[in-house]
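A single protein chain has been removed from this complex, and every other one stays in its place.
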Amino acid sequence: MVIVMQVGTEESQIEAVIARVQELGYHPHPIYGTELTVVAAVGDERGKAQLQSLESMPGVDRVVPILQPFKLSGSEFKKEKTIVRVGDIAIGGEEIIIMAGPCSVESKEQMLEVAEAVKEAGAKILRGGAFKPRTSPYSFQGLGEEGLQFLAAAREQTGLLIVTELLDSHDLELVAQYSDIIQIGARNMQNYGMLSYLATIDKPVLLKRGMMSKVEELLLSAEYILSGGNYNVMLCERGIRTFETATRNTFDINAIPFIKKFSHLPIIADPSHGTGNWEYVGPVAKAAIAAGADGLLIEVHPHPEVALSDGAQSLRPDKFARLVQELKPFAEAAGRRL
Amino acid sequence: MVIVMQVGTEESQIEAVIARVQELGYHPHPIYGTELTVVAAVGDERGKAQLQSLESMPGVDRVVPILQPFKLSGSEFKKEKTIVRVGDIAIGGEEIIIMAGPCSVESKEQMLEVAEAVKEAGAKILRGGAFKPRTSPYSFQGLGEEGLQFLAAAREQTGLLIVTELLDSHDLELVAQYSDIIQIGARNMQNYGMLSYLATIDKPVLLKRGMMSKVEELLLSAEYILSGGNYNVMLCERGIRTFETATRNTFDINAIPFIKKFSHLPIIADPSHGTGNWEYVGPVAKAAIAAGADGLLIEVHPHPEVALSDGAQSLRPDKFARLVQELKPFAEAAGRRL
Amino acid sequence: MVIVMQVGTEESQIEAVIARVQELGYHPHPIYGTELTVVAAVGDERGKAQLQSLESMPGVDRVVPILQPFKLSGSEFKKEKTIVRVGDIAIGGEEIIIMAGPCSVESKEQMLEVAEAVKEAGAKILRGGAFKPRTSPYSFQGLGEEGLQFLAAAREQTGLLIVTELLDSHDLELVAQYSDIIQIGARNMQNYGMLSYLATIDKPVLLKRGMMSKVEELLLSAEYILSGGNYNVMLCERGIRTFETATRNTFDINAIPFIKKFSHLPIIADPSHGTGNWEYVGPVAKAAIAAGADGLLIEVHPHPEVALSDGAQSLRPDKFARLVQELKPFAEAAGRRL
Partner (left out) sequence: MVIVMQVGTEESQIEAVIARVQELGYHPHPIYGTELTVVAAVGDERGKAQLQSLESMPGVDRVVPILQPFKLSGSEFKKEKTIVRVGDIAIGGEEIIIMAGPCSVESKEQMLEVAEAVKEAGAKILRGGAFKPRTSPYSFQGLGEEGLQFLAAAREQTGLLIVTELLDSHDLELVAQYSDIIQIGARNMQNYGMLSYLATIDKPVLLKRGMMSKVEELLLSAEYILSGGNYNVMLCERGIRTFETATRNTFDINAIPFIKKFSHLPIIADPSHGTGNWEYVGPVAKAAIAAGADGLLIEVHPHPEVALSDGAQSLRPDKFARLVQELKPFAEAAGRRL
């Protein structure tokens, strides 16, 4: 951490900062510049808040962090890429894994129909929400446990694995019982209580980036799960909120190479939420593979115009099947297979 | 809701949209323009997702919502302002209420010292976090129930009421037992599970706006609590995340008149998080009162430079006392008192 | 345009709106809903400001535009894709065109060295700034006309075409004389005076999206040039400003399919500015091709560590050459060639 003093600070103020840096267990290195003084504080910065508080000392302009705040999720800690194994599937390896299905589980028939279709097209994992985070309390809130049962029925029939969202930590056991991968949605990325519970179970987690979260914060949320002992974490880029209203979210393609540089965890792309429009799902799915994504999460609905949620961004099964074919040469160009 | 058709749509596509609008229980009004056709769908739009799904029908360009999505939190539903009464304090009335205290409860001595100081200065409610949402798992996570006990001790000694944050719905009963107002933090504004539990208890709620949530979404989150039967909700503007890095957040001053126009709920301003810098807390607190805020939430710490969290934005007790005096003429100019 | 009245509006207010809509030359269609009334105004909305002003009439809640505001740049106006021809190069056709070179022209030797290198690697157009928009007046401002001469010398030696930025409309003739394509930088995308001058010359324009501009506004800026009679416009996505600070800008990959849907103009991607970091240029360049970009604009500098500007995002010639090879299978996967 570097403490930047104000221009014209008195020597006594610099000394007070140096003394406090030592009290907090760091080694201070003052550097006297032409215009101002900075004090570099050497030592492990994690648990950083205390040094940041030096900003309230007289004469301090600001405190600049130097170390990356994440550790277990970082590539400095673990050089080789993490491969998450679920059933006979490996996520993060050579194969690009496709997870597909409707936004909400609506009925048993719907799930069986869509499961057959996405399996046929090439998906390995079935998605579908039984508990739905809805901005309005008047929107469809999901079928709950019955929805989980429909997902399980589709798994039994097709052999697809199941990824589904945990919305409330009270339902953790229930959701863990029915699913193969537990999804944490964007709105719960910083629900630290829930993250702590996930650290204690033996189930892979798909952690979606919050629409308001920096990638650094996504890695710190993963850190909550990893530091509790659950190492099977996949990250998911699903678009961020910006000033642009032409699309529902702005898919942050830069996040993919950033994460691949700074972390060993697999990164999945969700072009459905990332664009909010089924017409853009294909181009952005291709782009995500080109940028290095390890998998895709795509919304597929047999009848989007009557979907209870997210119809506008769902692909029909035939369009999805065509897209998977189109993705193959991009996977090959990226030295992967699909 | 207005369904905008693409330029050059075929008549059969328009007819299909009209038919579906009727099936969904709305009255369709097609309007044939010079370049394109729109179909106005008349009926209650709440539970809106289904119409939005029409965007996946052939020939549809987009679906534009018309009605405000919130109802119980809206000023159309309830014309007179809501006054939340806690103990002998009325929030939302003529008096501007100040809530003050440290970010985190750190020790009993700290709480008693700060409670005496903020009471003396004019605060009516004591704030302090016993459960802390921290971006990093390596940061101080709060004292938990012991922290709640220290808050209660400070209440007993000073008569101040207590507002403290609920971080995990498993702790609801515990937090409700010790606090007078339950705070929902920015990161949990869309934790719908937690909002639903709050709807069922008899305790006022201070609902903070998410750092990347629209005010409309804040009102919809309030709607979750109101629609479950708990009408004692206060909203809190605490700054949003933008591209500007000169301050930790951008305090959205516009949100105050917007909320006062569209909602009957009291609106509290948090200039400490809204700026992230104690030097700007005063000017922004004054601005919030001038814009119409019903109360202030201000971080005060006796020794900010050793605070376990948020030291940089905390005021020392003497500065806080001076600020309260400076706020008085602004409260008067706004036709309020403090 | 749809005029949404407030809930509980008086009939006389609705009538006043209807009367004014007629006065302004539109056909009004009032639709009386269960909660409120909307007035659809049929007619060409371009020159829209006047209807927007109805928001100040009593009883009006808001005015919602329906038609896309752009016309000549839109795919409704011109169905087939525009191909911009410069020399023997066609931009917007089957071939993906690479424009490469340093951020700033620094010396004749530098330009000749880099021109040879990027030509050898496969670039068709040489970029380089002679007039530089710099945030600080104390930064290097470019070599001016001398820089243009160095570019021309590199063209003569290599046969590469030249794209360079026009920074001040006073220099239009000068820049037009030396360049094959005139670049309008992000900061001048809404410099309407300059756009008007460009409309009058016979030179293709590369129009970069402002870092704060919606794609709709980019198309409207193109409209200024097209409506003045210059149809050779290429658009350029170069990243937008968001809350994310992990990368200098957020490359808006969604903008590529959006523009390809709504416009006939070629779209060029600039992954150098879009990421601000040479390590991410490759992945994002591949992603842009996968998403449908018609060309790439890439910063290449023989010695980035001494570059007078943008060194951090510049590729060395050897890395650039390797990247071009890696891009080829992605171009093929996209049904293009490079």
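Letters A, B and C mark the chains as written, and numbering starts fresh at 1 in each.
FYI, contacts are C-beta pairs under 8 Å (C-beta built on N, C-alpha and C of every residue); 3 or more make two chains touch, one makes a residue touch a chain.
Just so it is clear, the model here is predicted, and its values are computed rather than measured.
Of the options B:23, B:279 or B:318, the residue whose C-beta touches the omitted chain is B:279. Only one residue in the set A:40, A:112, A:201 or A:321 touches the chain that does not appear here, and it is A:40. Across the entire complex, the residue among B:130, B:198, B:212 or B:298 in touch with the chain not shown is B:212. In the complete complex, the hidden chain is touched by one of C:191, C:250 or C:275, namely C:191. Touching residues on chain B toward the chain that is not drawn are 212, 214-216, 240, 242-247, 250-258, 260-261, 274-275, 279-280, 282-284, 286-292, 329-330, 332-334. Panel shows chain C; residues 20, 46-50, 52-57, 63, 69-71, 133-140, 167-170, 187-188, 190-194, 210-212, 217, 220, 223-224, 227-228, 241, 277-278, 304-312, 314 of it touch the chain omitted from the view. By the touch rule set out above, chain A reaches the unshown chain at residues 2, 4, 7-8, 29, 31-36, 38, 40, 42-44, 64, 66-67, 76, 241-243, 245.
As a working rule, only the chains that are shown with their structure count from here on.
Relative to the C-alpha centre of chain A, the farthest chain centre belongs to C. Averaged Cα coordinates give chain B a centre that lies 38 Å from the centre of chain C.
As a whole-number value, the distance joining the C-alpha centres of chain A and chain B reads 25 Å.
The distance from the centre of chain A to the centre of chain C, with each centre set as the mean of the Cα atoms, comes to 30 Å. Counting partner chains per residue, chain A shows two or more touched chains at residues 212.
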